[in-house]
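Comments concern the structure below.
A protein chain is absent from this complex, but the other protein chains hold their places.
To keep things simple, chains are lettered A, B and C as they appear, and every chain counts its residues starting from 1.
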Amino acid sequence: MVRAAVIAVIGAGDAPPGVLELALETGREIAARGAVLVCGGRGGVMEAAARGARERGGHTIGILPGYDKRSANPYIEFAIATGMGEARNAIVVGSADAVIALAGEGGTLAEIGFALKLKRPVVALGAWNEIAGLHRADTAAAAVTLALKLAGKPN
Amino acid sequence: MVRAAVIAVIGAGDAPPGVLELALETGREIAARGAVLVCGGRGGVMEAAARGARERGGHTIGILPGYDKRSANPYIEFAIATGMGEARNAIVVGSADAVIALAGEGGTLAEIGFALKLKRPVVALGAWNEIAGLHRADTAAAAVTLALKLAGKPN
Amino acid sequence: MVRAAVIAVIGAGDAPPGVLELALETGREIAARGAVLVCGGRGGVMEAAARGARERGGHTIGILPGYDKRSANPYIEFAIATGMGEARNAIVVGSADAVIALAGEGGTLAEIGFALKLKRPVVALGAWNEIAGLHRADTAAAAVTLALKLAGKPN
Partner (left out) sequence: MVRAAVIAVIGAGDAPPGVLELALETGREIAARGAVLVCGGRGGVMEAAARGARERGGHTIGILPGYDKRSANPYIEFAIATGMGEARNAIVVGSADAVIALAGEGGTLAEIGFALKLKRPVVALGAWNEIAGLHRADTAAAAVTLALKLAGKPN
């Protein structure tokens, strides 16, 4: 089977409206290109991106910190209950072909670090200018286009 | 969103033909009932069950031990790259609403132990008579019917 | 540096007095032979074994399920805060040269499964007669002697 490209969207669990809007748009673009969304499965950026992807009929995977699948946000189609706490961040980026990073805090920073370590390309969208080694995009559409290209699966 | 029931199929990575046939049939039944298959993503029982589910158009999730998604068997639709080694077994059963256990060795035994600990119901199919606390079935169809019932999602 | 032998003691978090007495004695024997005790760091068998080891001046390591080191029992000298939940069981046995298994439930069964998978020798002490592939001992002293021998570090 040829698997669809998988794009991780990472960012704050508690984010301001502008960031949530960007996450929603990113999710929509991911689904519109036929890619699969993976995220941490909870609220904020994770929920907005998953909602956007589902609105366009895309598949969404949520990598949860706990063992209770009901803790997933309502836009997660496939809930993976890791029980690993914050270390589940390594699975979010490890399962992606490329990563789109929105504004966030320590958990998002950990995911960026893991992505660099695992050589998953990271596209920073409106944030993380202080971190070296990331790609940059100004809009959700441009971020998804770049992420798919970097993943070796442009479409 | 109402999520579909998720059934884990666990068993040996290197299994004899009779066990593989049973895994294939179990995968087919899971998909035929509209449930999602989750497994360890590699060979043997995992591959046979995923193949059966895909033949019937079902969704398949593979929880891989490493970070390389190409290590998934060809019937895995969504590959989760955990990098956790054998501890990924806890995620296989944690992500399931019920577990069907075929013949296996240490890794399968660890999954049964985790399932008991996490209170995921386990249906033993043609194996594990020595372990207390498991449910029993004699055919793939009966195992899937019982697993869905125990998961609280009969159909 | 030549590292000391490390012996895992596994068993129920909520155990009857006879099992706790056996765990205490096992911990004492481990320390008396100059070996290090590793366990899951919580109550029951884990606490009794750690108490026994500390009484004899041995080192004790507790592999905790959460991120709060204060959840360790008072006899843990080095608390490892994994945040991994039940999957931390794989680290308990992975970090040991040999494993001594007392009576327990699902979590202990998962540890036995992992030990078999990772080829760590397991000595069953007063329990687990139904599981194949384990070594057997009748007393704490005999279990520790056998575990050290199987670990390739008799003393």
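Everything that follows uses one rule, which is that a contact is a pair of C-beta atoms (placed from the backbone, for glycine too) under 8 Å apart; a residue touches a chain by one contact, two chains touch by 3 or more.
Computed from a prediction, not measured in an experiment: that's the story for all the values here.
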Touching the absent chain when the full complex is considered, from C:Arg56, C:Lys69, C:Arg136 or C:Lys149: C:Lys69
Taking the full complex into account, find the residue in A:Ala87, A:Ala103, A:Ala137 or A:Ala151 that is in contact with the omitted chain. A:Ala87
Out of A:Val19, A:Val36, A:Ala115 or A:Val144, only one touches the absent chain, namely A:Ala115
Identified contact with the non-displayed chain, of B:Gly11, B:Gly41, B:Gly83 or B:Gly104: B:Gly83
Even though one chain is not shown, subunit B touches it at residues 66-67, 83-87
Contacts of subunit C with the absent chain, listed as residue ranges: 1, 3, 6, 36, 54, 59, 61, 63, 67, 69, 74-84, 90-91, 94-95, 97, 118
Hidden partner chain, residues of subunit A it touches: 84-87, 89-91, 105-118, 130-133
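Just so it is clear, only the chains that are shown with their structure count from here on.
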Centre-to-centre distance between subunit B and subunit A (centres being mean Cα positions), rounded to whole Å: 27
When the C-alpha atoms of subunit A and subunit C are each averaged to a single point, how far apart are the two points in Å? 40
Multi-chain contact residues (two or more partners), subunit C: 84-87
